[in-house]
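One chain of protein is taken out of this complex; the other chains stay put.
What follows is subunit A.
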Amino acid sequence: MGSELWAVIAPNLVLLIISLLVFAAVVYAVFLIGARASLKQQEWLRYVIFLGPAGLLLLIGLIYPAIRTIILSFMDKRGDNFIGLDNYIWAFTMPEIQIVLRNTVIWVILTPILATVIGLAIAYMTDRMKRGAWVKSLIFMPMAISFVGAGVIWRFVYSYEPDPSKPEIGLLSAIARGVGAEPVNWLLEAPLNTVLLIVVLVWIQTGFAMVILGAAMKNIPDEVVEAAMLDGASSWRRFTRVTLPMIRSTIVVVLTTITIATLKVFDIVRTMTGGNFQTNVVANEMYSQAFRQLNYGQGSALAVILFLAVVPIIWYNLRQLRLERTER
């Protein structure tokens, strides 16, 4: 048994050691060449050495696939013939796909706002609270759970048992019964089910918003807050007139980051409903088209649409950062 295991491990181990040695040798060679260069050469060599590998990887792993995806989005399903805008026309005219686009819009509007508002409220309330760290840790914990894991957990929460002779395990159904309402098959009721899925992402992202915003609040100088207190500003006034304006740029960063995460959401939908019951979103449909139905053209078109949707948000984010830098 031991020798069998070894027979499996040994070749892989040898391969691992060789690859590590090759990697170390390449790095060593690069430094050797760098050390031999003259001062003048060193100036641009530094750029090459430090930017080269990253640039090369970006080229192979990001820029080339992006260009190929854009090209494929104008091709037929196997990527053989040019078919113009047909894939885009399909994306905006198929009734199923319109539901997909509609759902994505709902996700993008609700998730960042809910997560940021709740995160902001908790951050403000726990800011000067004794043992606030405990509360924060609890809220932050879902961040450590993968989207798939969260999907599985929440599917139990939304579970529904139609047969009264069998035990009910759904938390939401139990709560509904507790307040005297009749539970429904939560994940089947459109458009409620999309909102229920959004709750899962909000549950994950609230901790992120809270931590970043909390850190920004800590950066507000105490004198400013004390001055406002001395002037007799109420807690609400201090929040709206002092705290909010001073962390405005952080809020923008949090909002845009969550928006981008939301546009990419796929795991939650896939694990909880598989995109059925009118809960599908663009990222899930893209995967399904490209990798399950081998429809490279239509999958690529959806990817490009998603990409175009993210661009303005990133642009806005960068503009904010630049504005802030010039302010300083």
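We take it that a residue touches a chain if its C-beta (ideal position, glycine included) is under 8 Å from a C-beta of that chain, and two chains touch if they have at least 3 such contacts; residues count from 1.
Here is the rule we use: contacts and distances are computed from a predicted model.
Taking the options "CUT1 ABC transporter substrate-binding lipoprotein", "Acetolactate synthase small subunit", "Cytochrome c" or "YciI family protein" in turn, only "CUT1 ABC transporter substrate-binding lipoprotein" matches the UniProt protein name of the chain that is not displayed. Residue A:28 is the one among A:6, A:28 or A:64 that touches the chain missing from this view. Interface note: of A:40, A:292 or A:325, the residue touching the hidden chain in the full complex is A:292. Listed here are the subunit A residues that touch the chain not shown: 15, 18-19, 21-22, 25-26, 28-29, 32, 36, 77, 94-96, 160, 162-163, 165-166, 185, 187-188, 190, 270-271, 274-278, 288-289, 291-295.
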